[in-house]
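Take a look at the following structure, please.
All protein chains but one are shown at their positions in the complex.
The letters A and B name the chains in turn, as written, and every chain counts its residues from 1.
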Amino acid sequence: MNDQAATAHQKPHPGTAGYIKIALTLFVLTALEVGAYEVARRGAPPGLAAVVAPLIIQILLVLSAAKFALVAMFYMHLKQDSKIFSSVFVFPIIIAAIILFALIALFWYLGIQHP
Amino acid sequence: MSHDSAHAIPIETSTGLDSRKLAIWTFIGSECLFFASLISVYMVYKGKSLVGPFPHQPWTSPTGQEFEPILQIPLVTTGTALLLFSSFFVVMALAGAQRGDRRALLGWLGATIFCGMFFVGMQVYEFYHFVHEGLGYTTNLFGSTFYTLTGFHGTHVTIGLIWLLTIWILALRGKLPPEKSLNLEIAALYWHFVDVVWIVIFPVVYLMR
Partner (left out) sequence: MANAAVEQPHPRSDAHASATGVWSWITTVDHKRIGILYGVTAFFFFLLGGLEALLMRWQLGAPDNTFVSPDVYNQLFTMHGTTMIFLGVMPLSAMFFNFMIPLQIGARDVAFPRLNAFSYWVFLLGGLLLNSSFLLNAAPNAGWFGYANLTSKQFSPGLNVDFWVIGLQILGVASLAAAINFFVTIVNLRCQGMRMMRMPMFVWMSFITQVLLLLAFPVITVALILLMVDRFFGTSFFMPAGGGDPVLWQHLFWIFGHPEVYILILPAFGIISEILPVFSRKPLFGYAAMVFSGALIAFLGFGVWSHHMFATGMGPVADTVFGLATMLIAIPTGVKIFNWLGTVWGGSLRLKTPMYFALGFIAMFIIGGLSGIMHSVPPADLQQTDTYFVVAHFHYVLFGGSVLALLGGAYYWFPKMFGRVLGDGLGKLHFWLTFIGMNLTFFPMHFLGLNGMPRRVYTYPEGLGFELWNRIETLGSLVLGASFLVFIYNIIRSRHNIAPADPWEGATLEWSIPSPPQEFNFPALPTVYSRDPLWEQRRTHGTAPEPTRVSGEGIHLPNPSFWPIVTALGIAVFFVGFLLGVKLWVILAGGAITALGIFSWAFEPAG
């Protein structure tokens, strides 16, 4: 890195062991996502499906958000780097989320259905 | 001898941050809105296709032709996992570049590129298979939204691969010393972003029924 000042401000990076742990966590979270999908799809095992199926959207949302955060914070080094980078990334995500949820609300739940 | 940037002493910036790194983050922020719009369109039209084939349900056409649910979860899950691991690989490549370990850099970066190429290959195969199964770009809203969303994502992955490959060749020719590792860091940030977008697309398209 050629910017000495910036390097000096950074907190220490996770290191190889840390990165491997994150990679494995991402793998496990993905497996859980697909697992939840399969359980909901097959409706089996019945006890688990009864819990998972009605909450599948929320489960997928939480799991994917966790993966998103892990990659952003540790692989993209947002946790260690200047908060300016985090702001530059997070603010558009907030606007994006507002737009996404507003459009879903407008088209799925509100207003007159267009023929 | 041609050389790219990141060579001489950078002047002080108001924040102490490198302008190019700030620029790629700014670009990434903007791209969030691009993909959010595409994902919004996908969500708005989810379940609204007038005819099949459908992603998660079987369908019989008016002419009696039967279609299975068209999404193939195992294949895409494999591609997803590989893309996730590629993020890990590029982090290791960057660490290698920063400490001047050329072999580590070439090895990990090569692995990243390989994973990325497999992902694109998987998508190309998936598109080909879908078209063969009767899901064209204009067949229904699912086809249109699916190909547009995943197609633009795949294009971004491809551009990332070209970028990473260029850097790999530079590294091979000994032109990526630690002082120039920022070039890889910037490409890696773009690559992670492309991965992060897929982290959102994968459940939305493939796992939500």
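In the analysis below, contacts are C-beta pairs under 8 Å (C-beta built on N, C-alpha and C of every residue); 3 or more make two chains touch, one makes a residue touch a chain.
The structure presented is a predicted model; accordingly, all values stated were derived computationally and were not measured.
Asks: The chain left out here touches which displayed chains?
Replies: Displayed chains contacted by the hidden chain, ordered by label: A, B.
Asks: Which chain A residues would touch the chain omitted from the figure, given the whole complex?
Replies: Given the touch definition above, chain A has residues 84, 91-92, 95, 98-99, 102-103, 106-107, 110-112, 114-115 touching the missing chain.
Asks: State which residues belonging to chain B touch the missing partner chain.
Replies: Listed in rising order, the touching residues are 2-5, 7-11, 13-15, 17-20, 22-23, 26-27, 29-31, 33-34, 37-38, 41, 44-45, 48-50, 137-138, 140-141, 144, 148, 166.
In this text, only the chains that are shown with their structure count from here on.
Asks: Quick one: in the complex, what on chain A touches chain B?
Replies: 1-3, 5-6, 9, 13, 16, 19-20, 22-23, 26-27, 30, 33-34, 36-38, 40-41, 56-57, 60-61, 63-64, 67-68, 71-72, 75-76, 82, 84-85, 88-89, 91-93, 95-97, 99-100, 103-104, 107-108
Asks: Would you pull the chain B residues touching chain A in the complex into a rising list?
Replies: Those in contact with chain A are residues 6, 10, 12, 15-18, 21-22, 25-26, 28-30, 32-33, 35-37, 39-40, 43-44, 56, 73, 77, 80-81, 84-85, 87-88, 90-92, 95, 98, 178-182, 185, 189, 192-193, 195-196, 199-200, 202-203, 206-209.
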